[in-house]
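Let me begin by handing over the structure; questions about it come next.
All protein chains but one are shown at their positions in the complex.
Right, chain A next:
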Amino acid sequence: MSEHDTLRLHVPEPTGRPGCQTDFSYLKVARAGEVRRPPTDTAPADTTDLAHTLIRVLDEEHKAVGPWDPQADPQLLRRGLRAMMKTRIFDTRMQIAQRQKKISFYMQCLGEEAIACAHALALYHGDMCFPTYRQQGLLLSRDDVSMVDMMCQLMSNEHDLVKGRQLPVMYSFKRAGFFTISGNLATQFIQAVGWAMASAIKNDTKIASAWIGDGATAEADFHTALTFAHVYRAPVILNVVNNQWAISTFQAIAGGEATTFAARGVGCGIASLRVDGNDFLAVLAASRWAAERARSNLGPTLIEWVTYRAGAHSTSDDPTKYRPADDWQRFPLGDPIVRLKGHLMNIGAWSDQEHSQVQAELEADVAAAQKEAERYGSLLDGHIPPIESMFEDVYKDMPPHLQDQLQQARAGV
């Protein structure tokens, strides 16, 4: 007879399932302004407390408080709000386009707009982001990336810059510092570290920004990225977007129970922050802090952005099957657009009237872009790239066996 009870397997569960309420106390939300801001040359081990708390700037009244207030120019914040609004409108419109069968698939970033849109402001031209499929804000916050180009990718039409080879949302915009998106999760995280190492090898001044979701941190490439970034002190920002959900799987199943994703960074010897991802000012400040570290040869920074995936995982997903329908309304960190708007109105840099006006302008811009993109056709009406584009770019030059196969494909063999 054993003196112990039999062993039991622990399988984490979210507190909220359809028909009940989520208990968000697991988030460990700190009060705005209460978390310290250390100098950028702080030792990684000294960021332990910052990896277990939550850096926030905007308080309940939308006032900017505490040492992480980036003291940003209101003009910059107005641009940021506009970028978030543009991202959300673009998403809404493309979600509808999918429902109308104009595109085959789509993924929104509803509720996560602040992270990409504010982070983009901390980067310089030439820095390279290694995004997942949910950082469209990096592109939509820029004026030099055309929404028409993005939509043509979504439509896989003759104007698609990646020639109809990729699923919608898998953009590639090298000139905008946006690395080609892969369907294979986490692969880009270590690639970003390699890119940053290359920049250091060449004594360049550019930095890399790596992106991953909470669920994908369980992939091996998350760990290789942290190890390599630490070993070689790579100039990279390692962004973990913790939106609480990996499709239907609560972040506790990814290893988030009773710990944080930021804590992983500290364990690997990387300075780490845990930040309110729905607080535009906090995102901007933390991103600038991490970018400054990277640019100053002080090494990598890991940032866990705490946010909530307000929408469905994708157009192929129905979240009401696994979580409460009103979950986002109850999420304690709110809506990033509402919060920045509130702040700008507080400081007299925005108004309801301007908000409506910008909203209408952006809706018109997105609609116009969609109209133009639709002129180039889509997958569904057969206006797709020519057959040779299927065989090109497999190799730099088309080898004989692919030339043969192209001829066969043309002949319908």
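In this section, a residue touches a chain if its C-beta (ideal position, glycine included) is under 8 Å from a C-beta of that chain, and two chains touch if they have at least 3 such contacts; residues count from 1.
Note that contacts and distances are computed from a predicted model.
Chemist: Which protein name, taken from UniProt, belongs to the chain you can't see among "Cation:proton antiporter", "3-methyl-2-oxobutanoate dehydrogenase (2-methylpropanoyl-transferring)", "Light-independent protochlorophyllide reductase subunit N" or "DsrC family protein"?
Modeler: Spelling it out: the chain absent from the display is recorded in UniProt as "3-methyl-2-oxobutanoate dehydrogenase (2-methylpropanoyl-transferring)".
Chemist: In the whole complex, not just what's shown, which of A:102, A:163, A:343 or A:383 touches the removed chain?
Modeler: A:163
Chemist: If the hidden chain were put back, which of A:9, A:45, A:201 or A:258 would touch it?
Modeler: Hidden-chain contact among the options goes to A:201.
Chemist: For the chain left out of this view, which of A:69, A:91 or A:221 touches it?
Modeler: The single option touching the absent chain is A:221.
Chemist: Looking at A:193, A:237, A:266 or A:373, which residue reaches the missing chain?
Modeler: For the chain that is not drawn, the touching residue is A:193.
Chemist: Using the touch definition from the top, which of A:42, A:146 or A:180 touches the missing chain?
Modeler: Of the candidates A:42, A:146 or A:180, A:180 is in touch with the missing chain.
Chemist: Kindly note down the residues of chain A that lie in touch with the hidden chain.
Modeler: Residue positions of chain A that touch the missing chain: 128, 130, 161-163, 165-166, 170, 172-174, 179-180, 182-184, 187, 190-202, 208, 220-221, 224-225, 227-228, 231, 393-396, 399-401.
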